[in-house]
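Below you'll find the structure I mean.
Just one protein chain is left out here, and the rest sit where they should.
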Amino acid sequence: MLNKQIHYSNQQLQSWVDGLIYKGKTVIGPVKKNGVTCFSEIKNFNELILNERTVYSAKEVVLPKYDILFKFAKEKDKVFISKNENSLNNVIVIGLRPCDNEGFDYLRLFFKSDPDILQKLNTFISVTIACEKKFDGCFCEELGIDKNYSNKTDVLIKTSENGYDIYFNDRGNEILSPQASDVKPAEIKKPVPNVSIDNKVAYLKKLSEQYNSEKWKIVSMGCLGCGSCAFVCPTCTCFDVQDEGNTQNGQRLICWDACGMGLFTKHASGHNPRPSQVERRRHRIMHKFVYTQDTEGKISCVGCGRCIAACPAHLNIYNQALQILQ
Amino acid sequence: MEDFEPKLAAFVCNWCTYAGADLTGTSRMKYPSNVRILRFPCTGRIDFMLVMKAFDSGVDGLIVSGCHPNDCHYTSGNFHAQRRWVVFKEVLDIMGFDTRRIFFTWVSAAEGAKWAKVVTDAVEELKKLGPYSEFKKILLKKLQFPLDNKTADREIKTEPVIS
Amino acid sequence: MNIGFYPGCSLTGTSKEYNESLVAVATSCGITLQEIGEWNCCGASSAHALNHELALLLPSRILALAEQQGFTELLIPCAACYSRIATAQHQLLQDAKLLAEVSEILKIKFTATIKLFNPLKFLSEKILPLIEDKIKNKLNLKVSCYYGCLLVRPPQIMKTERFEDPVVMENILAKCGAYPIDWNFKTECCGASLSIARGDISSKLSMRILRDAADKKAEVVAVACPMCHSNLDMRRPDINSLLTAKIDIPVLFITQLIGMALGIPAEKLGLHRHFVKNDKMVSNVYSQNKVECPA
Amino acid sequence: MSRIGVFICHCGENIASTVDCESVAKSASEIPGVSFSIDYKYMCSDPGQSKIKNAIIEHKLNGVVVAACSPRMHEPTFRKACAEAGLNPYLCEMANIREHCSWVHPKGEETTFKAFEILRMLVEKVKRNTKLLPIKVPVTKTAIVLGGGVAGIQAALDIANAGHKVLMIEKDPSIGGHMAMLSETFPTLDCSQCILTPRMVEVAQHPNITLYNYAELESLDGFIGNFKARIRLKAKSVDPKICTACGVCWSKCPVKKIPDEFNTGLSKRTAIYVPFPQAVPNKPVIDRTQCTYFVKNGKCGVCKKLCPASAIDFETKDEIIEVNAGAVVVATGFEIKHTDFFPEYGYGRYKDVIDGLQFERLASASGPTLGEIKRPSDGKVPETIVFIACAGSRDKAKGIEYCSKICCMYTAKHAMLYKHKFHEGKAYVFYIDIRANGKNYDEFVRRTIEEDDVNYIRGRVSRIYESNGKLIVKGVDTLLNAQPVEIEADMVVLATAIVANADSESVAQKLHIGYDKHHFLSEAHPKLRPVETNTGGIFLAGACQAPKDIPESVSQGSAAASKVTILFSNDELTREPQVAFVNRTFPPQYSSCTGCLLCIPVCPYKAIEKEEIKNRNGEVVKTVAYVNGGLCQGCGTCVAFCRNKSIDIQGFTNEQMFTEVMALNF
Partner (left out) sequence: MNQKINQHIAYLMKEKGVNLIISQAKDSNGFVIPHFILSENDIISSVIAINEMRNFFAYLNKQEIKSFKSIGIVCNYFGVKTFFQLKFENQLKDLELFLLIPTDDDFIEITSEKQAEDYLSGLKQSTILVDEELENVKKMSMEERWNYWMKTLELCTKCYACRAACPMCYCSSCTTECNIPQWIPVPASLHGIFEWHVMRAMHLAGRCTECDECVKVCPANIPLNILNKGLHNKISEAFSSDDSSIKYALNFFQPDEKVDFIK
């Protein structure tokens, strides 16, 4: 719960972040690599890009595009395995947005039965920056996410007259270690839950009635079946397991997979339960807005709009859902 | 890099260069033993993917050799191969791959001496160039063993299974 | 209609009549021959025997000048000059590096793609279509057309049709009312290159040519190359010394014959400049129809 | 689970001297999948092979790797041994640790390790090998002989005598080709007609040979053993069955001015004609391009009215028949350059400058002058004849740089014939080199020079021109200190160059065989396979492959015939299964091949065709590539070419080569 509040000037914020790096913490934030904004470790404050929404989401920090689960080697007639320990302790992820935090919150629900990933999700310290304006394609408000408040973070930074108001909880306190003097109890206007969101979510649930409607054909016509929407989405968690190596030794890798691609649901027999893009697009929209309501109790789309920017045909998942429902 | 022993593979066509290598053997000529020869029916059969797989399996250099133009047992295999290599070499050059490590030659069945020379020169050149470490850096998978903290997981007895 | 013109040394020297008759015929057909400025010797006489580089540079300079002065077509009436310039052009077009080198030496940037005309091509492509209706006097002379060597050889460069037995002059003169005869020495060598060193051999070779023309009852020999003319005409006394029966068949340039057919007065055609007398033959050509054609 | 046997050979001392075979055998046994590994002194010996056979049976091996010499040497031996032990021979591979390892490297641990690594690569490959069976292709035991010259006749007779059906296709009205036009033949001067006509009659009467004269090959499809040919029978307008060849028609035919091709234009023939008296079949044919009935639509018809057997019918049309054949022998012969090809010899203007074939007709008893050598211009007997050898041949400027091989011989023959017929005549021969390299050939030329005193002048002729009735031949004699020579001759005979038929390019394209830059048909290998072509089942004989004389053409005819009889010796053609195949998958996709068909031009043997996959009710569902196993020789160029790996080749599949390459590192 964000119970404390302090005020930093521009300069203070910069020296705070540089201080963290100096203290040996790994600070990961949005940087521009070769024209593409993504989350990666930074060496000093001005590498950070804080005024744009990143192309790739922060999910990359917890679930990298490919990760080594374990390595195995065979000597004589014994097989040896070495697990890959990469935990996220003293990692600080800065530059998150309220929608990213909602994404992480969903991931915590999704991976509640997977100790390794859950442990990763709970160890890193998140520093969120509230959004003043919506980036093009954002529709977090329509899904009930307040763009300038998030209580699912350790530190919340809001711009104010000459600097930043920083609200933090006790985990945030460790990394901020502010002087007691300028700490004030946080008076922050918690957003009042408005009822229209709940019936919006219920309204979205009606999508399952439209399951066999002809409109899916029209909606999915623009989808080419690539994986870019899944790979930029903060809440997409599908993965593929691959073994690489030779008869003596090798390693098992876990890497991203996307339901949009044709091979995703192809059975060894050749049968494909979702043979064309119509079924695949429908599955994606239903999964984001309907299926997770039953399994995780909340819709898994956080309205960040990254998938709209990354899609070759700029399909808007939310508008399409509404279009189906009319 | 004197003590470095390059790992060299050779994709050769069965009718000319393989026979040429046989002739090098029958005339007891000596050449360095770093090379491993793989037999293909024709240079036309040598796929650019297999060349990439050779470097994927960690070789430092590769000899690709076949019949001289117009000598091909299948009349035109080497012509098609030649055109493919022009394009393949170009894409590797653009990508900055070290194409000096791929030696394209024609060795006929009668040129035993030339085969020995090709292998010796190739090993010489690779010793100068050293191991292909940039490429091996991205080959992270197989080459970083033995395991750091290994825990015995299970034992597998390989007793003969009567199928 | 005008065309670049490279007279070369012989047309301004020993074969002045070839120049006069050519200009007369051209002007009467409305074609102005525009001489290219500061042209130099084409190196035909000795250059190509002594120094290959000089043999290439001299004609290349002519090509460069013509192109620089904006000509797209160039008439080269003398067979020797044409052969030198055409060979140079052939070499330049085949080797871009050589062309760059040459234009570097000459300090003139040129592409050597100018269209060259040897006398036969010029007459058949430019003059023949125009003189159809301008014929005043039918020549009705038995004429044997002598091509010599440089106009037809080497075939890859000269590209003359039926280079062993050409018929270009025959077609033109037939249009002028002459009766070309079929004889065997059209492209035999007249010994021009030995005319100074071994006059006796060139006399013998020229004699054989004239003897065959005489056998075939030719009344005049038509030539299109100053060297052929000088050997068959100027050397006539030595030739006759080798023969029992004298041969007094006159040797005229084809442009002179065409000029007579067009009715151009004799003095304008330089008919009086020949060693072998031709006034009797000329007078009965002009006498057929009294009308004098305006100058 | 693969159970592979590894057999390491010492090859006496050849391998054992530098490779420690025991340790290789021991370390080989540790390779996963190897369940039996021994080394032995002589693997290829009988005891060695029986060791392999016993091991296969005893250990139930499903893969064998023999580490010994080069597979080019003993692969068949070891594969046969495995087959005898019941293991599919294509599950046996050889690792070359002799030529590629023991012989070329010094003794030492390094060489032993290399031998082990080579062995390991092959073990990995064998794990991916699959059982293969040789390909069986049915053979239609009928041969097509294209061309009725002496080579074709010889081939047809040999094949027919071997008991197989032959279809001979000849484009002229009669068979006999150029040999029928000759007078006598060198070196024995026996009359060409006397030795050829019996053979032609034998062809006509042979029960196994069907002769299609005045016919051309329209198209040829299919592959070795299964060709489908369409033959165009040109309309003869005379029904050979009814016609008795009484001769009324060609004697009464009003059109008499057609230059007779058989007599090379020296005489004229009628529109309805028999090419020459001994023609086989001896039935006339109407030349529709000249006959006034066809040219001036229906004006004449004299022959039809006068024909006692009323065998003439103007309405017959060209007919196309379909035949099946197992092999094709191409014996389409040659053409010679005519005098108009030579500018320096007068562009063909002078009537008395003739070519060798015309001289043959003059010398032939059935020729226009009944054997008398007479000048075509005025019919007088020439007192002086100049023969010019190498007219056009061996001349880069004329684009014919090869030697036409037979002109030296027939020029000597012509000179000898002329001198025999006209003793006082003077004969000169201008030559560069005399090439008389056959049996009794040089003796024949020496006889011409010494006994018939034909004088041979070594030098080229620069020009010929006519001067008051005489042909002035200007040449040079390079032996008499290079004096120019001028001969006044009455007649000049040019031994002109032999060139390929004008239509040889289209014939080669119809048969899908290669041809060189002179349009002669290309043999598979100039020394080792001179009568075969790169396309299976198509053979060459005679001058269509290159200029050659009668003995060679006849022997090539027999050689091609023997190749055909070998092919027909068994009902099925078995071939190495190293053949490409396009993959097939479950229905909606049917095959991973996208049907882009860019691979078709890649195959040197034209073995890849388009195939339309149809569903049960016949609609075309997908067009994909199809490899014809009969034609594919297994080079694999298409496999490396195909983008999405839809074509693979048995014996060197993608998977086998992949594992072999990946086994490189370990």
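A, B, C and D are the chain letters, set down in written order, and residue numbers restart from 1 in every chain.
In the analysis below, a residue touches a chain if its C-beta (ideal position, glycine included) is under 8 Å from a C-beta of that chain, and two chains touch if they have at least 3 such contacts.
As the structure is a computational prediction, the values presented were derived from the model and not from experiment.
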Chain not shown, its touching partners among those shown: A, B, D
Which of A:Asn34, A:Asn162, A:Asn212 or A:Gln326 contacts the chain that the document leaves out: A:Asn34
Residue among D:Cys599, D:Val627, D:Ile649 or D:Leu664 touching the omitted chain: D:Cys599
Candidate in contact with the missing chain, chosen from A:Trp256, A:Phe289 or A:Tyr318: A:Trp256
From D:Thr264, D:Asn628 or D:Asn654, residue that would touch the chain that is not displayed: D:Asn654
Residues of chain B in contact with the chain not shown: 48-49, 52-53, 56, 69-70, 76, 79-80, 82-98, 104-106, 134, 138-141
For chain D, the residues touching the chain missing from this view: 585, 589, 592, 594-602, 623, 641, 643-645, 654-655, 658-659
Missing-partner contacts on chain A, residue numbers: 33-36, 38, 55-56, 65-66, 136-137, 217-218, 220-222, 224-228, 230-232, 240, 242, 244, 253, 255-256, 258, 261, 263, 275-278, 310, 312-314
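Operating definition for what follows: only the chains that are shown with their structure count from here on.
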Pair joined by more contacting C-beta pairs (A-D or B-D): B-D
Whole-Å gap between the CA centroids of chain A and chain D: 73
Geometric centre distance via CA averages, chain D-chain B, whole Å: 39
Residues of chain D touching at least two other chains: 32, 662-663, 665
Interface hub residues of chain B, defined as touching at least two other chains: 142, 158
Residues on chain D engaged by chain A in the complex (per definition of touch): 32, 585-586, 589, 662-663, 665-666
Of all residues in chain D, those that touch chain B in their complex: 1, 3, 32, 35, 60, 62, 70-72, 96, 98-101, 103-106, 110-111, 114, 117-118, 121, 514, 534, 578, 602, 604-605, 633-637, 639-641, 649, 651-652, 654, 657-658, 660-665
In the complex with chain D, residue positions of chain B that touch it: 7, 9, 14, 18-19, 21-26, 28-31, 33, 36-42, 44-48, 50, 53-54, 56-59, 72-77, 80-81, 84, 116, 142, 158, 160-163
